[in-house]
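These notes concern the structure reproduced below.
Only one protein chain is missing; all other protein chains are in place.
And now, chain A:
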Amino acid sequence: MKRGYFYSRKLHSLLGIIPLGFFILEHMITNYAAYDGGKAAFQDSVKFLNELPLIFFLELFGIWLPLLYHGVYGLYIAYTSRNNVGNYNYGRNIAFMMQRITGVITFIFVTWHLYQTRFQIAIGEVSHEELGTHMNDIVTQPLMFVVYIIGVLAASYHFTNGLWAFLVSWGITVGPRAQKVSSMICTGLFVLMSVLFILSLIGFRSQEFEAAAAAVQQVQSVIG
């Protein structure tokens, strides 16, 4: 018999953690620099990432292709499940449904976010140095700020709950106690990620990221 489903599902599960899980953690830490160290720290982080060797291939094989596969195959998985939370309102069954809902939200959000940021850089509309200011333009719009908060919450949930499921699907957490402990750790990680991402968004709203402030800074550096 055919084995296609087994391997494609296994690959979907693996890519969600390696490399996409690592990427979202890296992305969270980079963004948090905007809150923690301000504009200079954020600029440094962006510069560091873009100076990594073979950055194009790192992005291609570490982010874009895994994201495309995980996203599209994930939509198929979400489509094939018949959610039944009405009759079975158990915690894990709700998490099962949430995993699919947040997956779809994350898919839409990431597509939009990629278009707004990475794509704009690719077509030369925004430079790496202007990214902070560009984010400030976006998240100071109240609607966009809400969209981004929903997006980061959905992505954090999808990753941390997916990590829990990954541990089961690869036979690492087998018994109910192991699964309970891993669920508590994953919940903790979800809270931590949500806080750091939201703080980053707040960081981008600060004055120093504003375009006018940037201009003043430039002038100051020329004079100074």
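The rule is short, and it goes like this: a contact is a pair of C-beta atoms (placed from the backbone, for glycine too) under 8 Å apart; a residue touches a chain by one contact, two chains touch by 3 or more; residues count from 1.
The rule we apply is simple: contacts and distances are computed from a predicted model.
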The complex's invisible chain, by UniProt name, from "Sugar ABC transporter permease", "succinate dehydrogenase", "Chemotaxis protein" or "Phenylalanine--tRNA ligase alpha subunit": "succinate dehydrogenase"
Residue among A:A40, A:I55, A:A122 or A:V174 touching the omitted chain: A:V174
Identified contact with the non-displayed chain, of A:F23, A:Y69 or A:F96: A:F96
Given A:G4, A:P53, A:G124 or A:P142, the one touching the chain that is not displayed: A:G4
Footprint left on chain A by the chain that the document does not show: 1-6, 9-10, 77, 79-84, 86-88, 90, 92-93, 95-97, 99, 164-165, 168-176, 179
